[in-house]
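Apart from one protein chain that is not included, each protein chain of the complex appears where it belongs.
Chain naming follows the written order as A, B and C, and within any one chain the residues start at number 1.
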Amino acid sequence: MAIAEVSIIPLGTKTPSVSEYVARTCRVLQEDKNIKYELTSMGTIIEGDLEEVLRVIKNMHEATFDEDIMRVVTTVKIDDRRDKTVSMKGKLESVLKKLER
Amino acid sequence: MAIAEVSIIPLGTKTPSVSEYVARTCRVLQEDKNIKYELTSMGTIIEGDLEEVLRVIKNMHEATFDEDIMRVVTTVKIDDRRDKTVSMKGKLESVLKKLER
Amino acid sequence: MAIAEVSIIPLGTKTPSVSEYVARTCRVLQEDKNIKYELTSMGTIIEGDLEEVLRVIKNMHEATFDEDIMRVVTTVKIDDRRDKTVSMKGKLESVLKKLER
Partner (left out) sequence: MAIAEVSIIPLGTKTPSVSEYVARTCRVLQEDKNIKYELTSMGTIIEGDLEEVLRVIKNMHEATFDEDIMRVVTTVKIDDRRDKTVSMKGKLESVLKKLER
């Protein structure tokens, strides 16, 4: 299981707002049953099998293009740990536990 | 007001776990009264005046070095919007509102 | 054609040096005939069909794991422009031309 964070920026949007495009990429995620995700104010965090995570990120990237949007810059950070099973929840709890001490 | 996401990776940690170092950077944030922050499973999101945000990120980066850690890779993404006041909460709500339609 | 930049960090390397691992990912690229790439001091820039670029990045990521490395953090930035053919060379020249003015 890998955890990835993705942030997708459409260029040439006329206005500074891009939330409409972020919503569109969320709809791609909502249709995917094998992927867990969490929306943050700076991107979307996805948990799943690495192959599937990359596939869904490609779909999110493609969904951002339309007749007005001819350029998309997508940033992906993949955190892939194989000595133990990781999850979005587990990673966060591990830090919070250390903070409590 | 800018919103920034920061992710700090210490190199040469012997084990794959770095949550101890993430906790240390959170303590830097906890001591700062001018900064709002939110911990996610992939980084830390910070809201505040751009100058202050950059200053606290530098402090978080410095706090990661110790006698064992001689290399730190820090990634920062700054989202700075000046046509209206933005916040972590406002950005997220703007996308969620569009998803409800 | 998309242009992507990839940076791969192995965690738990005992020493701060990771150039051995970067070299390993370069060997993956050298074996690929459909991909153009350029090594910089901060990452590797890859040019090619988006599908192939993502496939080769996955291979580079996988090649970083071994019996010592159980965690890999890979960052990818994809710049995908579809109103005209872009290239690493063309993007750079476009900025340099504007600087000459």
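Criterion: a residue touches a chain if its C-beta (ideal position, glycine included) is under 8 Å from a C-beta of that chain, and two chains touch if they have at least 3 such contacts.
Since the structure is predicted, the reported quantities are computational estimates derived from the model, not experimental observations.
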item	value
Contact with the hidden chain (one of A:13, A:34 or A:87)	A:13
Residues in subunit B touching the chain absent from view	50-51, 54, 58, 61, 65, 70-83
Subunit C residues touching the omitted chain (full complex)	3, 5, 7, 16-17, 19-20, 22-23, 26-27, 38-43, 45, 75, 77, 79, 81, 83, 87-89, 91-92, 94-96, 98-99
Touching residues (missing chain, whole complex) on subunit A	9, 11-16, 18, 70-71, 73, 75
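Just so we're on the same page, only the chains that are shown with their structure count from here on.
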item	value
Same-residue or different-residue interface between subunit A and subunit B, half as cut-off	same
CA centroid of subunit B to CA centroid of subunit C, Å	25
For subunit A paired with subunit B, centre-to-centre distance based on mean C-alpha positions, whole Å	17
Shared-contact residues (touching 2 or more other chains) in subunit B	16, 75
